[in-house]
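The other protein chains are all here in position, but one chain of the complex has been omitted.
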Amino acid sequence: MALFILRRLGSAVGVIIALTVVVFILQKISHTDPVHALLGPGASQAAIHAESVKLGLNKPLLSQFFHYLDGLVHGNLGISYRTRRPVAADLVEFLPATAELALVALVMAIGLGALFGLLSVRGGIAARIFRVVMLLGASTPGYLVAFAGLVFLYNSLHILPATGEASPGGQFQTGFVIADNLLAGQLGGAWDGLVHAILPAFSIALVPAVSIGRVFKSSLEGTLRSDYVRTARAKGLSERRVVAFHAIRNSVGPALTMTGLQLGLMFAGVAVIEEIFAWPGIGYYTAQAIPVSDFPAISGVTLVLGAGYVLINALVDIAQSLADPRIKL
Amino acid sequence: MAITGIYQSGQVSGGRLSAKVSEVVAQNSKASLAAALLPVAVTLVALLVPVIAPYSPLVPAGPAFVPPGHSGFLLGTDSVGRDELSRVLYGMRASWFSALAVIASGLAIGVTVGAVAAVAGGWVDALLMRITDVFLSLPGPVLAIAVVAALGPGLVHTLIGVGIVWWPFYARIVRGEIRALAARPHLEAAKMSGVGPVRRTLRHLLPGTLPALVVTASLDIGNLVLTLAGLSFLGLGAPAPAPELGAMSARNLTFLLQDYWTAVAPGAGIVVLALVGNLAGDGLRNLMKDR
Partner (left out) sequence: MRRVRGVLPVPGWEDGMAMPGNTGAPVASVKGLKVTFERAGEQIFALRGVDLEIAPSEIVALVGESGSGKSVLGLSLLGLLGHNSKPVVEGTIEVAGAEIGSLTEAQLRRLRRESLGAVFQDPMTSLNPTMRIGKQLAEVAGSAEACVELLRSVGVPDPARRLRAFPFELSGGLRQRVMIAMALAGSPKLIVADEPTTALDVTVQAQILELIRSVRDRFGTSFLLITHDLGVAATVADRVVVMYGGRVVETGRAPALLGGPEHPYTRALLRSRASLDGSGPRRLSVLRGEGVDSHSDLPGCSFAPRCELAFDGCSATPVLGSFGDHQVACWRAGSAHSPFPEDDPGEQAPAETPRSRGLASVKINDVAVSFKVGRGGSQLALKALRGVTLDIEPGGALAIVGESGSGKSTLLRAIAGLAPIASGGVEIGAGGKVQMVFQDSGASLTPWMSVEELLEERLAVCGVRDRQERRQRILEACDSVGLYRQLLPAKAGQLSGGQRQRAALARAVVVAPEVLLCDEPTSALDVSLAAIVLNLIADLRERLGMTLLFVTHDLAVARVVADHVAVMYLGEIVEVGTTEQILKDPQHPYTRSLIDAVPESGRLPVPLKGEPASPLSIPAGCSFHPRCPSALAECGERPQILKVSPLSRGHFIRCEPVLEELTWR
């Protein structure tokens, strides 16, 4: 068991190293010249040369890579062309808001996915309705859901706020609005944060929820046809107990794996939605960086999110193997 | 005492219901076939867009912000008076062909890598699969954004960026299917029959990966259309005047609350394309399951 965990974590570290190589190569082939971008168009020849030497650009490629790696280990992700601040500092500022939004979205996606899966194996009218809902959910871009929410829930009905992660004057230390307010005992503030998060989180969560629901549904269907579920029924157990104790337990594995995968696929949606709702997170940061070709910012985001994603999926795998009695090493 | 009916459900009916069931089943497979053929129809329509579209997608055709259905503009006009319908149609055409292009390149790379890995085995397999795993265990959209940002914006660069992250799925599927098929007795039977390794691979192995690939690829049309729209929304696509669905929605976001159609109509175009992909994938899966 310990061996399996070590091997899984080891491969995660390997992937992260591969990721740094990829990002380094992208940086090299990037169409923006870092010296030019940092110094601006009016810089003198001497200044350009001095800056290149400072960045180590005159050294061989391999030593540049180790220099880059060394910087990464020490938390140096470079300087953003746009904000003129260290990318690491920017990320520390923007990451919490995204983490909070992603967490709310993830909870929604899992909840909706479980609902989709459970209701669509039951058959009848409900299953048919859910089939249509899932088909539409899987075919609708998140921003269209956001548009609909803005037009109806904000503009027409005034139920939900349009932008930001808190109302003006809201009190919070970091980007974790809900968490900060909860810790400070400010239930009103936490509620305000949650209300702000509902529409963007739902817009992000819909597509992943359908993917999770589909996988959960098909694995649940397989389990419900299995011999041991027939045994459970032959024992005279109630259908609820059969589903809850025998079927679901053996069906969540694939759904869990899908959830881990969706975390990575969600990001394009996160960037779009944060842009729409002016949500001060990493997606918004990325969306701002793209039009001005702020490559250090984008590569920093890529490294941090990539590493986080790899680690989360490693943890999902490990959790799953711990839960399955058949895997023993 | 005697029971005539259906277990569990308690409905009392006999032959009538069974006739209905068989009708539904027959219709189902017909519907599946129709759904599976939808992409072909969409491709034909996409080819004909220059003929069908009433106006040019780039040149203003009337006043700005004409609401849908007025003055002959079915979907209205945008902020500079271009016909929204024509722009959406051209945008859909671009999205559709982009998605197909990425799938084609993904299949080409993925099938090659997966098949070579599975058939060669040993260190070739280990190396190719390690590379595939690295790509698979990185978040695709993030990587795609980084690639496009490095290459600079533009439709071709976006396609390259997405293409780079899209093949590993297919490589995995092909390798997995081939490995599973290779463990089946029919391969040993072919070997006993004296069939050589090349023919064994081409005739007894590869055709078996087709169903899984076809279903996955068609379900991917929807995913790709959505992913490309997202990137385009962020500005990673063809530059400004080009009719791109994601970018159109993004640029018209400011008009959402007053002139909603300018932002919503391109999104609806995406929904139509993604629906076609998802319906086709489901239909194909049903057809394959029946066989």
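Lettered A and B in written order, each chain numbered from 1.
By our rule, contacts are C-beta pairs under 8 Å (C-beta built on N, C-alpha and C of every residue); 3 or more make two chains touch, one makes a residue touch a chain.
Since the model is a prediction, treat every value here as computed from it, not as a measurement.
Note that the undisplayed chain, when the full complex is considered, contacts A, B. The hidden chain makes contact, of the residues A:Lys54, A:Arg128 or A:Arg249, with A:Arg249. Contact with the chain that does not appear here is found for just one residue of A:Arg7, A:Lys28 or A:Lys54, A:Arg7. Subunit B residues in contact with the hidden partner, per the touch definition given at the top, are 1-9, 14-15, 17-18, 21-23, 25-26, 184-186, 188-196, 199, 203-204, 207-208, 290-291. Within subunit A, the residues in touch with the undisplayed chain are 3, 7, 225-228, 230-239, 241, 245-246, 249-250, 324-326, 329.
Methods note: only the chains that are shown with their structure count from here on.
Computed centre separation for the pair subunit A/subunit B is 22 angstrom, with centres defined by C-alpha atoms. Residues of subunit A touching subunit B in their complex: 11-12, 14-15, 18-19, 22-23, 26-27, 29-31, 135-136, 138-144, 147, 150-151, 155, 207, 263-265, 267-269, 271-272, 275-276, 286-287, 289-291, 293, 295, 298-299, 301-302, 305-306, 309-310, 313.
On the subunit B side of its complex with subunit A, the touching residues are 133-134, 137-147, 149-153, 222, 226-227, 229-231, 233-236, 246, 249-250, 253, 256-257, 260, 263-264, 267-268, 270-271, 274-275, 277-279, 282.
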